[in-house]
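Got a structure for you, questions after.
In this view, the complex is presented without one of its protein chains, the others remaining in place.
Lettered A and B in written order, each chain numbered from 1.
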Amino acid sequence: MFRYLVRRILWAVVLFVAVTMVSFVIFFIVPVEPARLIAGPQAPPDAVERAKKAYHLDDPVWKQYLRFMKTLVVDGSLGKSLATRQRVNDVVRAAAPVTISLVIGGAILWMLVAVPIGILSALKPRSLLDRAAMVFVLVGISAHPVWIGLILSYFVGYKLQLTPLGGYCDLINPSTDCGGPIDWFHSMILPWITFMLLFSALYVRMIRANVLETLNEDYVRTARAKGAPESQVMRSHVLRNALLPVVTMLGMDIGLALGGAIFTETVFGLPGLGKVAVEALTGFDLPIVMGITVFATLAIIVFNLAVDLLYAVIDPRIRLS
Amino acid sequence: MADDLLVVEDLQKYFPITRGIIFQKQVAAVQAVDGISFSVKAGETLGVVGESGCGKSTMARCIMRLLDPTGGKVVFDGRDITNLSRAQMRPIRREMMMIFQDPYASLNARKRVGFIVAEALEVHKLGTDAEVKRRVQELLEVVGLNPEHYNRFPHEFSGGQRQRIGVARALAVNPKLIVCDEPVSALDVSVQAQILNLLKDLQEDFGLTYVFIAHDLNVVRHISDRVMVMYLGKVVELAERDRIYAEPKHPYTGALLSAVPIPNPEAGRLRKPVVLEGDVPSPINPPSACRFHPRCPRFHEGHCDVEEPPLYSFSNGHVAACHYPLERWPLTAEEFRTSRDGPTKAKATAEAEA
Partner (left out) sequence: MALLEVNDLKTYFRTDDGIVKAVDGVSFEVEKGQTLGIVGESGSGKSVTCLTIMGLNAKRNTITSGTAAFRGEDLLKMNSRRLRDIRGNDIAMIFQDPMTSLNPVHTIGKQLVEAILLHRDVTKSQARGRALELLKAVGIPRAERRVDDYPHQFSGGMRQRVMIAMALVNDPDLLIADEPTTALDVTTQAQILELMNRLQREFGSAIIIITHDLGVVAETADDVVVMYAARIAEHGPVDEIFKRPHHPYTWGLLGSLPRLDTDTERLVQIPGQPPSLLNPPSGCRFHPRCPYVMNVCKQEEPELKQVSGGHDHLQRCWLDETTKDREAAKLLHGDMAEAAS
């Protein structure tokens, strides 16, 4: 177990370096002058030159990369935005909680929806419920989050005036004109629903398939042969096994989503990592892009690792091999 | 020997077990096959019997070079094929084919039967398209299938029919040797008989040599000329078929024979099987000296766990690796447990002789 853990961590480090390196390099293939960005579009050439020198933009790529890594690892700093000169750490620190609320809240919601529907569909295959669930799945997977978001905004937000149309309300420290838990919840409902639809559709399908498969396993038949009531068979034998793989998928999906639920954030104007990333990309603001990449990569790696460990804990076949 | 089609000397196949954080280091090995030697004459059938973990399937794959042996020698038709490269093995693969156990998994479900049977012919470029097709239809007929079913898919056939397709596939290139890896284990009894009869007929018609692997002693007896018994990666006994069933020498063979249920109620009720204790040990850490000693009712402490028994030679090419072989057969359970004679006076052989 310990060996496994150490090996995973070492690989995680390698992965981190690889991802950041590739992101960094890609940026340099794009033919744009960051120096010009810094100096401003109207700046004269010598101002651009000074900017270049100040930001070491004339150094070779690998040197800039190493400098970046050194700053990151030693100082814990992600540098400064080229456009606004804000510290990237601060930008990420401000945007992250928004994305985290969106993703975690969305995840809870999607599991609350997917698990019961998935299980019930599996228990009554081809019934009306099952067919309705499959239609739901189809819509959820096919409909684009932007479309869903706009439709919901329009009908629920605009027409029915039930929720705000956009913007984010901080949960703890009110920074804008709204704040506090109730406002936060209110402003997140539509984004949550938009975000979770796709995932709940996918998970309904997966859970349904897993439960159907598990129901056919020999050990379920053994449990019934022992005289166990159906509720116990489901709880102790079917679900316990069927939902194991769902745990791992959940961890990975959350990790991935933390990188930025771009569409949902854009539609609802939530100042999360996705929105910030999109702006930084269009503005060729390398430090911010790198900063978000670092955060996202770390999130994915950490979650994947956590999921692997969790799986090793809950599945005795892995724990004891 | 001149007419030995296949000679195996000290064949060894270990599967490494590695540990390590960054760099994998081998710490142990699964000793699947640990030094076995035997030979097969052209035209005969060598039956190989053993239970799970004895290494018979691994041995089969090593002979066919589907796995690379970690030691020893495999000589096929006079040629040492142990270390030949892929390219060098290619023409030789025409001469040795394999029939597998699971008729459902060993045929590619997405390919038509005609393609499956013809594939080897195509690979070795044996004939024009028309000739190949004709040959395939011929083969289908030989194995008792309708040649018109050339274009059907495997799932349209029953288990027994699929196994016939497997046989046709093996025959396509006119091999000299066919290795049958439990070909009837997955089939119903009545279908099993069909396939066994078919294999016997084909052997006569085409002069085939078989290495027939099975765990069912009844089946092996029916089809083999000589029988080899394996346990935990080693050969424990090898003899002509009738001798092994009438007069087994190795206690494991005796236990195997006595464990087979007889479809005769009277005899069955009288039968007192020698029931072995415990399970087959792990091939990662096999017992010292004689591998069978922890479960052997005849175990002699100080001898069997210290000195590995070589293959002692008894009459007529009958060899057995036991210091205290069975005196005669059948034995009562009591007689089985106590060897009245001391250690055997037979001479050891390094190799099994034909």
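Going forward, a residue touches a chain if its C-beta (ideal position, glycine included) is under 8 Å from a C-beta of that chain, and two chains touch if they have at least 3 such contacts.
Just so you know, these numbers come straight off a predicted model, no measurement behind them.
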item	value
Visible contact partners (per top-of-document touch definition) of the missing chain	A, B
Contact with the hidden chain (one of B:Gly207, B:Pro273 or B:Gly342)	B:Pro273
Candidate in contact with the missing chain, chosen from B:Gly78, B:Pro91, B:Pro261 or B:Gly302	B:Pro261
Contact residue for the chain not shown (choose from B:Leu67, B:Ala193, B:Ala289 or B:Leu331)	B:Ala193
Chain A residues touching the omitted chain (full complex)	217-219, 221-229, 236-237, 240-241, 244, 314-317, 320-321
Contact footprint on chain B, counting only the chain that is left out	51-52, 158-161, 188-194, 196-197, 200, 215-219, 221-223, 245, 255-269, 271, 273, 275-276, 278-280
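In the analysis below, only the chains that are shown with their structure count from here on.
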item	value
Approximate Å spacing (C-alpha centroids) for the pair chain A, chain B	55
